[in-house]
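The complex is shown incomplete by one protein chain, all other protein chains being positioned as in the whole.
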Amino acid sequence: MRYALQRFTQFLIVFFLVTFGVMVFMRIGLNKPGDPARTMLGGTVSQDLIDTTTRRFHLDSNYLVQYWYWLKGMLTLDFGYSNPNNLNVTTYLKPRVLTTVFLGLYSIFFALLVAVPVAVYQAYKRDRPFDKLSSFATFFFISVPAVVLAPLLKYIFIDWLAWFPRLSSKVYPWDNPMLHIKNFFVPVLVLTIPLAATWIRLLRADMVQTLQSDFITLASAKGVPPSRVLWGHALRNSVFSLVTSVGFQLGGLVGGALIVEAYFNMKGMGSLLVVAILSSDLFTVQSVSAILVACVVLVNLGVDLSYALIDPRIRHARALS
Amino acid sequence: MSATPPSATAGGKTTAKPKRSRKIPGIGVMFAVAWLLALTICTLFASYLPFIRSYDTQIKVNGKTGRYNLGPGWTTWMGTDSSAHDVFARSIHGAKITLMIGVLATVMGLVLGAILGVLAGYFGGWVDRTVSIIVDCLLALPALLLALLLVYRMDDLKSVYTWLGWLDRKWEITLTLGVLATAPLARIVRAQTMGLREREFVLAARSLGAKGGRVILREILPNLIPAMVTVAITGLGILIAAEGALAFLGLGVERPLTWGKMIIDGRADLKRAWWATVFPSVFLFLTVVSFNLLGDRLARRFDIREAAI
Partner (left out) sequence: MTNVIQAANRDVNGPLLELTDVKTHFRTRRGLVRAVDGVSLTLERGKALGIVGESGSGKTILSRSIMGLLPTKGTERHGSIRFEQQEIGNLGRKQMRHIWGKEMAMIFQDPMTSLNPLMKIGKQIAEPLRIHLGMDKATAWATAERLLQDVRIPEGARRLHQYPHELSGGMRQRVMIAIAMACGPTMLFADEPTTALDVTVQAQILDLLNDQRKDRNMSLILVTHDLGVVAGHTDEIAVMYGGKLVEKAPTRALFADMKMPYTEALMQSIPKIDDPSHTRLMAIGGRPPDLVNPPQGCRFAPRCLYTRDKCLTEEPPLVATDNPEHTYACWYPVGSPEYHESKARLSETPVTIGRLD
């Protein structure tokens, strides 16, 4: 319990530091009175509007005060005001969150669906043709940068084979499931391939090591069938790196599908933040990055706690601390 | 074996040393080294090598320049781009910037990461907690977003603070990627230092009265080098890919064009002139693969887990 509390405080500190850092970093250099408001509003605007905006968002007070007001807003789910969109950030965020969540969850789900069986089978048939061949393939796929893979797959599936529509306008599964799948297929594939390849390598390495343990030989010597030795004994002992990596990617994918979102014109959190940064949309940058940081931090916390779920030794060591 | 009577030594075959099987590096590693070496030589001596045109040479077909006026062939091995420049020559010139950014950023990450990691791992306690908070902060935002934020704001700040005038795009990206490389390196250095701290030779040095600084410089740092080099090489591949991604998002180096930018520029005309996109993609891919292959080989050689990266 003390352990969880300690971790939690550390994560809180990280959250405050990063969000405050982002805010300050977005505003340093805007030194003259009215600068922040002018930047935020963009273009030529009347002095009057600048003054009201400055007053409304306390843009002339010091950073700590500004941070306080922003944080207070965040707690009441008021994420601030975005001028380029001329909307409250909260309003236009929702559909974007959904797009990103679909992208992230699909790709992680399918990557795991592929990675775990392949890695387990590779480790089982170590150094046999399947292992060698698929190891080579994973190495290949790990090394394809997103900027190469996205155009490649788009060309193959959308332009050449024309299996999927060209424009990925967002369609929710509850509106039109078929179109939803068609829209998400290629972008998810671009994300899934390197993820799956990374995880296959990670899990295979750990599985190979675990399979050499004495307790695996003992399990076989008990007459436990190979499938049970692999899935019941070896896998659970080999998932720590995988869990860590899945957590890391889960946290990252919330805002990390930048290239894919940009390339396939999907309106998600990542592309939103890119536009916000490039147009000095102060509140959007602050609020969206705060959400991303919160996700990363929470996922990390979850990963940390899941170690204890998997391994009783960690559980007991923590209970004692 | 002094106990064996004289007659026995004649047949003393038992102690024949097992032949050490020198493992020749795999095809992959040889390819990686060859590719990186060729690329480096070409970029370093680009202006002296006769087969590499200058960055600004435009190819004329029938006396005229034109968009994609030449496909891959004998004159231009990889065709010409939208402004009639030799794609091969531009890829080589672009490699210079890409490699330079990657290497400098890695060096920066190595230095910062080593300092943070060693301090955290060696001293523990509040130093460790502080470092781990710094590292967590650096990892709290998705890397590409953090990079975008840093590069974009540095662009802005340059116009406000004149002393930042030297910061061109190249340096902005280098600094940014250096910051990105710091966190993972700090993590692995910390873990390794914690292991080394308890090893006999370090304990011996400490019990002999060696001061912290001396122990770190003389005993710990040299032993960190294999891990650091391994992670740095793998990281180089990632950083080069990240540079491509930044270019894709519009924050690339404009002159000379880097691979990422070339891929993006040509993508709209993929059907008409595939070569303008495909060849820079191949360059980018092969370079990332090479660094990954080398990193993988080193990781196996020094028994360093990929998980830490």
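In this document, chain identifiers A and B correspond to the written order of the chains, with residue numbering beginning at 1 in each.
FYI, contacts are C-beta pairs under 8 Å (C-beta built on N, C-alpha and C of every residue); 3 or more make two chains touch, one makes a residue touch a chain.
Predicted, not measured: the structure shown is a model, and the values here were computed from it.
Engineer: Extract the touching residues of subunit A with respect to the undisplayed chain.
Structural biologist: 127, 213-215, 217-226, 233, 236-237, 310-313, 316
In the analysis below, only the chains that are shown with their structure count from here on.
Engineer: Averaging only over C-alpha atoms, locate the centres of subunit A and subunit B and give their separation in whole Å.
Structural biologist: 24
Engineer: Can you list the subunit A residues touching subunit B in their complex?
Structural biologist: 10-11, 13-15, 17-18, 21-22, 25-26, 28-29, 31, 139-140, 142-148, 151-152, 155, 159, 201-202, 205-206, 240-241, 244-245, 251-252, 254-256, 258-259, 262-263, 270, 273-274, 277-278, 280, 285, 289, 292-293, 296-297, 300
Engineer: Within their complex, state which residues of subunit B touch subunit A.
Structural biologist: 28, 129, 132-133, 136-137, 139-145, 148-149, 152-153, 156-157, 160-161, 237, 240-241, 244-245, 247-250, 260, 263-264, 267, 270-271, 277, 281, 284-285, 288-289, 292-293, 296, 305-307
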